[in-house]
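Below: one structure in structure tokens.
With one protein chain removed, the remaining protein chains of the complex are shown where they sit.
Each chain carries a letter (A, B and C) given by its place in the written order, and its residues are counted from 1.
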Amino acid sequence: MLTTNRRQFLRAGALGITGVLVARGVSAQAPASAGPADPKLIEDLVAANRILADQGVVDGYGHVSVRHPADPQRYLMSRSIAPELVTAADIMEFDLDSVAVDARGRSVYLERFIHGEIYRVRPDVVAVVHNHSPSVIPFGVTTAPLKPLYHMSAFLWPGVPVFEIRNAGGPATDMLVRNPALGQALAKTLGAGPVALMRGHGAVVVGDNLPEAVFRSFYTEVNARLQAQAMSLGGPVNYLDTEEAKKAQASVAGTIARPWELWKRKALAR
Amino acid sequence: MLTTNRRQFLRAGALGITGVLVARGVSAQAPASAGPADPKLIEDLVAANRILADQGVVDGYGHVSVRHPADPQRYLMSRSIAPELVTAADIMEFDLDSVAVDARGRSVYLERFIHGEIYRVRPDVVAVVHNHSPSVIPFGVTTAPLKPLYHMSAFLWPGVPVFEIRNAGGPATDMLVRNPALGQALAKTLGAGPVALMRGHGAVVVGDNLPEAVFRSFYTEVNARLQAQAMSLGGPVNYLDTEEAKKAQASVAGTIARPWELWKRKALAR
Amino acid sequence: MLTTNRRQFLRAGALGITGVLVARGVSAQAPASAGPADPKLIEDLVAANRILADQGVVDGYGHVSVRHPADPQRYLMSRSIAPELVTAADIMEFDLDSVAVDARGRSVYLERFIHGEIYRVRPDVVAVVHNHSPSVIPFGVTTAPLKPLYHMSAFLWPGVPVFEIRNAGGPATDMLVRNPALGQALAKTLGAGPVALMRGHGAVVVGDNLPEAVFRSFYTEVNARLQAQAMSLGGPVNYLDTEEAKKAQASVAGTIARPWELWKRKALAR
Partner (left out) sequence: MLTTNRRQFLRAGALGITGVLVARGVSAQAPASAGPADPKLIEDLVAANRILADQGVVDGYGHVSVRHPADPQRYLMSRSIAPELVTAADIMEFDLDSVAVDARGRSVYLERFIHGEIYRVRPDVVAVVHNHSPSVIPFGVTTAPLKPLYHMSAFLWPGVPVFEIRNAGGPATDMLVRNPALGQALAKTLGAGPVALMRGHGAVVVGDNLPEAVFRSFYTEVNARLQAQAMSLGGPVNYLDTEEAKKAQASVAGTIARPWELWKRKALAR
């Protein structure tokens, strides 16, 4: 936590007073826009929101973002509404301090720092999902590690760390990643992996693109459900070996367009 | 129980014979109306009924009420039909003895005393839900206490008592809170908290407003499901600390409009 | 089993050769009709089929019947199709040997003897449901007795026996109640109760009328699900006492119209 606070202090120093105002989402100097994004990408971002709701990964809460293709220092995400209701008109642009480029009075997600701080330290990441995926939450409050036992969930092979906000924010936060320091601590817990659980809260999932982040959110939920069922049958669970998981992940990655097409069609038809 | 019966006796004494008749829902002298309520509030009360059904918190049974804005001695609730079928025309007005202001032959919920007696002793409460929330019922018939492990359910931090109707009504009631004495005993079990379970029956949930009572009903159900799953994974469950739960509750309370808007849109579209 | 076979033998003797042909569903002499039934009753029987499917109590299998109001020796039931597809035109009339009054080449349920034999020995029964109710089946293949822990399921207080077809039909039946002897054995297991489980198969549920038989089918399923969940929480389960269950059953019986109206409206709207 010391480290995190210090990094945050140093960043605040580097950014000066503007950075601090910005962290509160209030700034006289809004960041510059990276320009309009491809409507196809916006459509996919809208679809990602609706798919996550349609497939039961998010309820009235949760959010998904995509890095701006024209500027890695910007990302796109909806204003603060339920994912199932998101339309193209709700998409906003943020810088990596999670300050809106053009807020126009729209309310923003309190926990947008999850996205900005992960994009900052993970240049490989193009899409981020934060969810309260139901089967995953029990794994964040017990000692059973979430591990891949299903080939569609092979991407979990690096392990799934649990973010304990008490370590980052002290014993009595409000459980929300509501500032850059907490976002940075969460990003640190995530490390180079695909998923981190958030104790008593949910998960963050990243991907190389929107379909992958959605796919991983869905199959993290599925793996958690299957793992709990397998554990209840008793005896040892035969998890994927790391090597086979790596190979399965590579092969399955080439097939994500198949469920994505299905999910998108169904979600947008509602 | 003695205490409860005595309080009931004393109240009956204070109210005189009219009070007793009223408690049977039959009265030559119907209570006066507090006047028409805002159509927007009626719409929200209808929505609350339908949302609870749509989200799986109630089935063909259960009811939700709201205190009359013009008179804290009156509350509004549907006539006796399934929550999913409630329309504005079904909303009736009751006094705190749970006597209908204008029954016009409509049947009323047998357990309306749950509402009246809670409003009587909890001036802070504006909305009351009685449900048979499925995941909650097992916690009412075992010794495992329902405790918050999920930040959306942080409002459960005061603890969730279980109402044992055998203590209030003797060993062989019909399990229904069908009179003022039982309503008073239930209100006593609820105390200052947000939720009480009813052994072998369901739960009662209160809120500062309709969306909050609905939100709490939904996330009590979710927490119960998550807690049962976490317990089945083995080992200790990492519940929310009281201090973080209080803070989480305060923060989350500010976001209830988000799922409420979603739930309402979906429920009223059916 | 001896007893059952003997009773069956005696009945066959009493009925003569016609009775035996009848038991095969082939008879030169079809039984006489009790006359047309009230279209309202037919509509309720169609609704009962669709409700049971809509509420997840039956899948592509299962059947529901009602005793003919004009003749206690006749009952009404669909031809052999999935309950969800039943229409008024599919309803047929049977005598208590489960011979169709007017088959006209229509195929009939193999297990119609469940209905006929229960109507024969239970003059109080007006409606019978046979289902493969999913949460109930595990209780038929383990030693855990199904017991009421939920006031809506209070009608289970007499206990829920398990019909072991091996005792009635020998070690290697095809698991189907496909003849009068097996129907009689099942009726004997049911006794004077509301529900009997059928090991590895499903359940039979009876009622004083169609809504009650549907209601009991639904809340037997619910109780089984809740009981399994309660048992998984550990510790003793606080079941309903017999006396309170009897009272709860009586009170709840007066409210069945409420869910029935809801279920019917939903099921017939599909």
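Quick notes on this one:
Basically, contacts are C-beta pairs under 8 Å (C-beta built on N, C-alpha and C of every residue); 3 or more make two chains touch, one makes a residue touch a chain.
Everything numeric here is computed off the predicted structure, so don't read it as measured data.
The missing chain, though absent from the view, touches A, C when the full complex is examined. In the complete assembly, the contact with the undisplayed chain comes from C:231, out of C:101, C:121, C:231 or C:253. Touch with the chain that is not drawn comes from one residue among A:88, A:192 or A:262, which is A:262. When you scan C:65, C:135 or C:255 for touch with the missing chain, the hit is C:135. Residues of chain A in contact with the chain left out of this view: 149-152, 154, 222, 225-226, 229-230, 232-241, 243-244, 247-248, 250-252, 255, 258-263, 265. Although one chain is not displayed, its contacts with chain C can still be listed: residues 59-61, 80-82, 84-85, 110, 132, 134-135, 137-144, 166, 171-176, 178, 199-201, 228, 231-232.
Keep in mind that, in the parts below, only the chains that are shown with their structure count from here on.
Shown here, the protein chains touch in a chain-like sequence that does not close on itself.
When chain centres are taken as C-alpha averages, the shortest distance to the whole-protein C-alpha average belongs to B. Taking each chain's centre as the mean of its C-alpha atoms, chain A lies 51 Å from chain C. Residue positions of chain B touching 2 or more other chains, listed in rising order: 232.
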